[in-house]
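Note that one protein chain is taken out, while the other chains of the complex remain in position.
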Amino acid sequence: MLDKLRIPERHYLHEGHSLRSWLLTKDHKRIAIMYLMSISVMFFIGGLFAVGIRFELATPQGDFVTADTYNKFFTMHGIIMVFFFLIPSIPAVLGNFLIPPMIGARDLAFPRINLLSLYIYWIGGIFTIYAMITGGVDTGWTFYTPYSAAGSNSHVIPVALGIFIAGFSSILTGLNFIVTIHRMRAPGMTWFRLPLFVWAHYATSLVQVLGTPVIAITIVMLFVERAFGFGIFDPARGGDPVLFQHLFWFYSHPAVYIMILPALGVTSELVSTFSKKTIFGYSFVAFSSLAIAIFGFIVWAHHMFVAGISTYSAMVFSFLSFSVAIPSAVKVFNWTATLYKGAVSFETPMLYAYGFIGLFAIGGLTGLFLATLGLDIHVHDTYFVVAHFHYIMVGGAIMGYLGGLHFWWPKITGRMYNNFFSKVSAIMVFVGFNITFFPQFVVGYLGMPRRYHSYPDEMQVLNVMSSAGATVLGLGYVLPVIYFLLSLRRGRVAGPNPWGASGLEWQTQSPPLTENFVEIPIVTGEPYEYDHVPAKESHLV
Amino acid sequence: MSNVVAHAGQHADSPSRAHHRALQHHFDTMPQQKEAAVIGMWVFLLTEILFFGGLFVAYMIYRIWYFDAFAEASRSLSLFWGGLNTAVLIGSSLTMAMAVRGAQTNKRKATVNWLILTMILGCVFLGVKVIEYSDKFEHHHVPGPNFVWASEHAAPVAEGGAEHTPAPEAAAGHRKLSLTPSQLQRTTQIYFSLYFTMTGLHALHMIIGIGLMSVITWMAWKGRFDEEYYTPVELSGLYWHFVDIVWIFLFPLLYLVERHT
Amino acid sequence: MTIFGIPIFPDQASTFAKDVDTLYFFILTVCSFFALTVAILVVYFGLRYRRKREGQTGARIEGSLPLELMWSVIPTVIAMVMFGWGASVFYHLRRPPDDAMHIYAVGKQWMWKFQHLEGQREINELHIPAGRPIKVTVSSEDVLHSLYFPSFRTKIDAIPGRYTELWFEASKPGTYHIFCAEYCGTNHAGMIGSVTVLEPQAYQAWLQGGGEGGTMAERGARLFEQHACNSCHLDSGQGRGPSLKNIVGTTVELTDGNTAVVDDAYLRESILTSQAKIVKGFQPLMPTFQGLISEENLLALIEHVKLMSPQASTASGQPAGATPSPNAPKPPARPGEKKQ
Partner (left out) sequence: MSDHVSPVSLYITIFASLMVLTAVTVGAAFVNLGQFNFLVAMLVAGFKASLVVWYFMHMKYQSHLTKLALAVGLFFLVILLGETMIDYASKDFTPMPPKIDAESEIVKP
C-alpha cells in the first residue's frame, strides 16, 4: 500500500501569502510563477488575434474585417507572440524555477535583478497593450522602414518603446543565468554533469545578451527617425532601408534560437527521463546547443535574399545558413538513439516530446528549402515561410513549453494533473496543429503572399482547412488551463519524484523549500543515472 | 575555465566564518559574491558594446557612401570643444579610478571627494555638449524639415537659379567633390542624424552615470563600504570607464573625419 | 496540377520555373526521407522498448562517436549539395541575358506602374511576348514593395531611391498573377495584378493598339529639344558639350584622368549629377537636372540618346520590330531582329 503522500508543511508557497510577499519577493520560484501567469495572459491575447486572422482568411474576399484592422491583427499577433510570449516563455518560467535547484544553488546570482526583469516585462507589456487598445500598429512585427518611419500613421512609437523595454527584461534574465551557471554550481557539478536543460539555457542566455541590444539600437534609430525627422533610413535623404533590415535581422534571427533552444533542452530532459536511459551522446547534444547559438549569429541575411542585397553576399549567407541545420539534425538523431533499448513510457510529457520531435524535424527541414537560394526567391514572403516558422515556433517552442510544464508541474505545485485529459489535449494540439499549418506549405508554394487579407479564389479550400485546424488547435490549448487550475485544488499529491527522474531538482521535496536545499548537495554521479534513482512512480496504473 | 566554487562545504550559518553583513544568503563567501557581481557587470557592458555597435555599423556604411558630406559636416564641428570634452572625460576616468582605489583602501573621505570630482567633470562635459548643441540649433544643422546646409563649396547661393549656377570649381585646396550641392544638402542630414543620435545617446548614458554616482556617493558618505565590500563603487566605476571608452571612439569618428585640407 | 479540383501546384509559365521546381522536388524527397526515417524509428523504438515493469531502466549506452560523426558529416554533405544547386539556380535567376527586352516597373502605394520601351504604360496590367527574355527594372516611389510573379517563380523588392531588376522568359501564353510580396501598408493585399503572356504576333497587335504618346524615344527627342540639350551637345562635337552621336557603349576619357563606359547609369548620372564626371576637354558647364526631370522622362531621354548610336542600340535591347517612329531621326540601318 503506498504510504499516504502529503504536501510538506514548509515550502516556498507558504512563505507568506500577502501581495507584498509576492510583489517584492526575491525567490526565483515565485518570480517564475508570476512570469507564468503574465505570459499565459499574453498568450491568450496573442491567440485572440490569431483567431481573428484565421476567420478573415476563411473567405477569399477580405470581408470579416477591414484591411487596416487585419493589418493590425497580424502585427499585434506577431509582436505579442514573439516578444511577450515565445522569448520569455521557457527561460523566464521553467528556466527561472529550475536552474538553481538543477545546479544545486539556493537562488540565481542576482535575485533583485531577476525581480527587476519581471517588472520591466510588465512595463513593456503595459506599453504594448495600451498601444494595442488605443489603436494598434499596422507595420508588421518586422517594422520595416520607410513604411514604419514615414508611411504608417499608427502607434509605432509606443509599441516600439514597449519592445525596447521588454528587450531589457530578456537581457537581464540572460545575464542572470550566465553568471549563475558559471559561478554558483554545487561542488562536484562540473560542466559535463550539468543537465542538458541547463546547457540549452546557457546557450539561450548567450544569444539573449548578445542579440537583444542590437534590436534596442535599431528601435532607437527608428524612434529618432519617426519622432524627430532624422534621416538615417530615409531614402529621400540617401538613407538605406536595407540597412534597417540588416540591423533588425541581426537580432531577430538569433531571437528565433532564443525561442527554440530552451525547448530543445526540455525535450532532451523528457526523452531521457521517459526512456529511463542516459541521453545518447551527451557532449554532442550539449555542444550542439552552443553551436546553434553561435551559428545563429552569422546567418541573418537569409531573410533578405530578395531585399536587394548583392548576389555575392546572398551566396555567402545561404552557405552559412546551412551550417545551422547540422546541430539541429544532431539533436534529433541523438533523441532517436536515446529511445533505442530504453524503457519508454508514454506519459503526457512524453507525448509532447514525441510531438516536438516530429514537428521540429519538419520545421527544421523546411528551413533547408528557405536557405536554398534558388527556392527562396520563389517562396520568400509567402505562406511557405509562415508555415515554416510556425512549425518551429508552435510545433517546437510551444510543444516544448507545454511538455516542460506538464513534466515539472508536480515539482512546482506538488500536485498531479488529470492524466486522461492531459493526453487528450496533447493529441488535440498535435492533430490541430498539423491541419492548420500543413496546408499553408502548399498554399505558400502556390504563391499566396504573407499578410494578405484577401487572396485569389483558387486558394480558398486550403485556407479553409487551415482555419478549421486552427479551431482544433485553439481548443487543444484551452484544455491544459482547465486541468492545471483544477489540479491546484483536487490534484493528487505528487510526492518528490513522481516520474522517477534523475535531476537534482527531483531530490528535493515538491513544492521545494524557499532555499531549495536544506543542505547543498555534493554531486558525484553522471547527469542521467536511473539505476540508483528510487523508481517510485506512485501513480503508474 | 576554472569553476572553482570557493565553497568547501561552508554554510551561511557556520560559526567559524565572520559573516560580513553584506553577504547575501545564496552566496557562500564575499569573493564569490564580488566576482559574480563583476562578471555580471561585464556581461552588461557587452550589451552596451553591441548597443553602440549598431550605431557604428550605420556610421561606417554612410561614411563610405557619402564621404564628402561626412568630411564637410565634420569640419563644421568645433575641434576645440571636442578636444576639451575628451580631456575632461579622460580626467573623470582618472578621478573615478582614484575613487575606487579610495573605497578599496577604506578611505571614506577620499572616496567621497573623488566621486564628487568625477561628477563635476561629468557635468562639465554635459555643459560643453549643451554649448555645441545650441551652436548646431543656431546654424539650422539639426536634421529635419528646417535643415539648411550652406556648403562651404557652393558659391554664395544666388537668388533663384541656385541649381544652375556653374558648379563650384574646387575651393582653394579642397579636393574635387563627387556630390553636388543639392545632394550635400540631403546627405549631410544623415551625418547630423548620426551625430545627434550617437552623442545624444552618449550624453544620456552620462546622465545615468552621474545619477548612479550620486547614489554611490551618498552610500559612501554613510560609510557603507570597506575594503571587503565596495562592489557598488567598483561597478559604477566600470560603467563610467565604459562611457569614457565610447567617447574615445566617438571623438575621432565624428570630429576627425577629414581635418587635413 | 490539381487534386479534386484544388490547385496544389503553380503553373510553370517561365523557362526557369522547371529548374526551380526540380530543385524543390529534390529537396522535398531528401527531407521527406529523413523526416520519415526519424518518425518511423521514434515510433518503433517507443513501442518496441516500451516499459514493461515498474522500475525498469534502459540499457547503459553512453553514445558512439562513429554514429555521431556519421550523422554530422552526411547532413553536411547533403546541405552542400543543396546549397550548390540552389546557388546555381539563383545565379541563373539573377543574371538577365543581354538581349532581354526592357520593361520598367515602378511600385507606388498600392499599384504597379509598368512602362514599355514603346511608350505603353499599364497599371496593374502587363502584356508581354512569350519566348523573349524580359528584364524588368524595378523601383518604388514611397515604401518597400516586392514585384512577385508566382508562375514565373521570381520576385525582387522595389526599394525607393534604387533600381533592382529581375528577368524571366515567359514560355506559356496565358494570364498569371502579379503580387506585392513586401508588406507596404493598408492595401498591400490590393496591390495585385495580372500579367498576360501573348504570342509574339498577338503582342505586336497589342502594341499597335496601345502606346499613347508615341514611343519612349519620340518623347525623349521632344525632351531633348525642350531642355535645350541640343544647344550644347551638337552632333558635330564643336558645341560646349561632347557630341552624343555613337557614344553609347564607348569609353570616354574624363578630366580627372580615369575613364568611364557610357551606359545607362553613366547617362543617368550625367543628367542628374552632371558635375560628377566631365569628359576631357570640356568645361563643367552642364547644369544638373536633378528634380527637374521625372523618372519616366529620364528614361525617355536615355532611350533617345541610345537611339543616336544605332550600332550600340542592339546591345541595349531594341524591341523586335518596333515601328520606326516618324519624327525621330531615322537610324540608318535597322539591325536584324533576333529570330525566335
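Letters are used for the chains, namely A, B and C, taken in the order the chains are written, and counting of residues starts over at 1 for each.
Keep in mind that, in the parts below, contacts are C-beta pairs under 8 Å (C-beta built on N, C-alpha and C of every residue); 3 or more make two chains touch, one makes a residue touch a chain.
Every value quoted in this text rests on a predicted model; they were computed, and no experiment measured them.
Shown as candidates are A:I298, A:V424 or A:V472; the residue that touches the absent chain is A:I298.
Of the listed residues B:A22, B:L94, B:L117 or B:L212, the one in contact with the hidden chain in the full complex is B:L94. Think of the hidden chain as still there; on subunit A it touches residues 151, 182, 206, 210, 214, 235-238, 240, 242-243, 246, 250, 297-298, 300-301, 309-313, 316-317.
Not every partner is drawn; the one left out touches subunit B at residues 1-2, 31, 34-35, 38-39, 42-43, 45-46, 49-50, 53-54, 56-57, 60-61, 64-66, 79, 83, 86-87, 90-91, 93-94, 96-98, 101, 104-105, 182-183, 186-187, 227-228, 230, 234, 237-238, 241-242, 244-245, 248-249, 251-253, 256, 258-260.
Everything below uses one rule, namely that only the chains that are shown with their structure count from here on.
The central chain here, found by comparing per-chain C-alpha centres with the mean of all protein C-alpha atoms, is A. Counting only residues that touch two or more partner chains, subunit C has none.
Residue positions of subunit B touching 2 or more other chains: 183.
On the side of subunit C, the complex with subunit A involves touching residues 6-10, 19-20, 23-24, 27-28, 31, 34-35, 38-39, 41-42, 45-46, 49-52, 54-64, 67-68, 71-72, 75-76, 79-80, 82-83, 85-91, 93-94, 109, 142-144, 146, 148, 150-151, 153-157, 159-162, 164, 177, 179-190. Subunit A makes touch with subunit C in their complex at residues 62, 67-68, 70-71, 138-140, 142, 144, 146-147, 150-152, 235-236, 238, 241-242, 275-278, 280-284, 305-308, 311, 314-315, 318-319, 322-323, 325-326, 329-330, 332-337, 339-346, 354, 357-358, 361-362, 365-366, 368-369, 371-378, 380-382, 442, 445-447, 449-456, 458-459, 461-462, 500, 530-531, 535, 537, 540. Within the complex formed with subunit C, the residues of subunit B that make contact are 163-164, 166-167, 169, 176-180, 182-183.
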